[in-house]
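The structure appears below as structure tokens.
Every protein chain of the complex appears in place save one, which is left out.
Chains here go by letter, A and B, matching the order in which they are written, and residues are numbered from 1 within each.
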Amino acid sequence: MDSVVSSVTAKAKGVTTTNTSKLGFRIWDVADYVIPAQEENSLFIMTNMIVTMNQTQGLCPEIPDKSTVCESDADCTTGSAGTHSNGVATGRCVPFNETMNTCEVAAWCPVEDDAQVPTPAFLKAAENFTLLIKNNIWYPKFNFSKRNILPNITTAYLKTCIYDTKTDPFCPVFQLGKIVENAGHSFQDMAVEGGIMGIQIKWDCNLDRAASHCLPRYSFRRLDTRDVDHNVSPGYNFRFAKYYNDLTGAEHRTLIKAYGIRFDIVVFGKAGKFDIIPTMINIGSGLALLGVTTVLCDVIVLYCMKKRYYYREKKYKYVEDYEQGLGSDRDQ
Amino acid sequence: MDSVVSSVTAKAKGVTTTNTSKLGFRIWDVADYVIPAQEENSLFIMTNMIVTMNQTQGLCPEIPDKSTVCESDADCTTGSAGTHSNGVATGRCVPFNETMNTCEVAAWCPVEDDAQVPTPAFLKAAENFTLLIKNNIWYPKFNFSKRNILPNITTAYLKTCIYDTKTDPFCPVFQLGKIVENAGHSFQDMAVEGGIMGIQIKWDCNLDRAASHCLPRYSFRRLDTRDVDHNVSPGYNFRFAKYYNDLTGAEHRTLIKAYGIRFDIVVFGKAGKFDIIPTMINIGSGLALLGVTTVLCDVIVLYCMKKRYYYREKKYKYVEDYEQGLGSDRDQ
Partner (left out) sequence: MDSVVSSVTAKAKGVTTTNTSKLGFRIWDVADYVIPAQEENSLFIMTNMIVTMNQTQGLCPEIPDKSTVCESDADCTTGSAGTHSNGVATGRCVPFNETMNTCEVAAWCPVEDDAQVPTPAFLKAAENFTLLIKNNIWYPKFNFSKRNILPNITTAYLKTCIYDTKTDPFCPVFQLGKIVENAGHSFQDMAVEGGIMGIQIKWDCNLDRAASHCLPRYSFRRLDTRDVDHNVSPGYNFRFAKYYNDLTGAEHRTLIKAYGIRFDIVVFGKAGKFDIIPTMINIGSGLALLGVTTVLCDVIVLYCMKKRYYYREKKYKYVEDYEQGLGSDRDQ
């Protein structure tokens, strides 16, 4: 038996448009929604987002919540920065809007307001995007290597095929919506708050048979289990920023809280060839176990059966003491 | 036996210049060609690229291919976006150049034309770049840890050495060209379309011996196998963009299709100390197997040899039925 060594690359394709009052008409392509651009065994596709445009370093009121709403400067502690703060408090209480005051913070201003996650997901069209997964495996012991783009797959087929459990089980191009559906979840639900999908590739190969029988089997699983009744901290999101310099050299940034689906590609596999040593160890142990039967038979025959005295007599040879024997010889 | 827990960091060094009509004279250093800047067990070095400068969101003709060349608006479907499209079709047929019309798309314009991969590779000088790999291993069961920068390696040696199988087998600085050559491939070929190189570090340690005998062994392997006769979807590339804002606040970007070599560092290793239990299990099984010989000898002697009746008589003690025996006693 040998375990698999594998290399994986994943590449997304697809383009969509959005039209909102905040961002206007916008095109989204691969370079916009895959973050970071490349990873080792993983690919993140942004499906939803909260954009805070044109932030600069400055002073501004915090987002109102239990600890930031204030009535006077006395309610704000200078220099404090809670775990969930957007900045460091200046100690002043300033108007957030016409009805409410909050503590002022030194932060990237205006601060992000992520109270509402857009529903439905902003890039809900990501359902139709595709993922090309290239996987090469290698079994070092047997020096056997193979890729998931099988020898009979042509460039033309690869350009048009979409993986389907029944009709195209060896096509390495996956539609995002189908991946999530195969795992028993709804893409549109998952797109709102994000999540982790596992794409499992199983290569179980019996190398005593022909190499063409060693084939990849795909399966899909949502890796961030989601109890409906215990839904604390669901989904997957992170923040990143695009930095700009304006005319005066001042730094601006666009902060994006990105919700999305991370596709983790997990390659499993064991290759085996018939090997005499483990087989022998198992047979050996098995035979030893058979030895127990002899003992059991003896126990039954010698201790349990009615005629046990008779068998016992036959089984054991009573050795008289040699010295005594000599002595009794002399006595005669 | 225990499996290794390892941490890996990789750091590239090297600088080169290019001079093309499109980009002019340009310097490339680590911050330019390593994308993303850090990864866990992996490092990507860009060796070739297709740059599309100064893209803005707008409308422009698609790159001509079978599905995008058109004669009138009737050939273009509004809102369609194929998997390989650069944008979403507006339904208009517009001139691509003086001789050809293609469907117009809403996209980052102008759209990328990646029909021709630059040959030789744009950053072909990457062959001379170096990679410093720092690897720490730990065997939890034995609480044994070691790093691949061995105790006898000095800062001066580390600054000048280059790994060589024969002369410097423990220098953790690798020249990219030599890595690919060691794996039996040509760096310049690989640089054009990209690929995945595996750098394997093997730590097989017999902890019954001194710690100084536990040494890293490096080996190199191209992980994206490349059949010459089945060359569907070769190499490794991905797209990323650098975003800019202009005076009016409009967003521009430079789209880069990056081809390059991803170096995956794979750490193997098993440490062993003599342990009585598995040894005993194997000896036990072995002994049980020896028991088979007795049975085999008996079978030969009792069933196969000419004088088998004689031996059988000697081996078996025929127990007369006790009751019958008593009966015959009474008869006498």
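Please note the rule applied: contacts are C-beta pairs under 8 Å (C-beta built on N, C-alpha and C of every residue); 3 or more make two chains touch, one makes a residue touch a chain.
Since the structure is predicted, the reported quantities are computational estimates derived from the model, not experimental observations.
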May I ask which residue of B:68, B:101, B:130 or B:237 touches the chain that does not appear here?
B:130
Cross-chain touch to the chain not pictured, restricted to A:14, A:61 or A:87, is A:87
From A:13, A:253 or A:312, residue that would touch the chain that is not displayed
A:253
Just the residue numbers, please: which parts of chain A touch the chain that's not shown?
35-36, 39-42, 44, 57, 81, 83-88, 106-108, 196, 198, 221, 223-225, 227, 230, 232-233, 236-241, 243-245, 247, 249, 253, 255, 258, 262, 264, 266, 281-282, 284-289, 291-292, 317, 319, 322
Please output the residues of chain B touching the missing chain, sorted low to high.
5-7, 9, 11, 13-17, 25-27, 29-32, 34, 36-40, 54, 130, 132, 134, 136, 138, 145-147, 149, 151, 153-155, 158-159, 242, 244, 246-247, 252, 280-285, 287-288, 291, 307, 310-311, 314
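Everything that follows uses one rule, which is that only the chains that are shown with their structure count from here on.
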Chain A and chain B, separation of their C-alpha mean positions in angstrom:
18
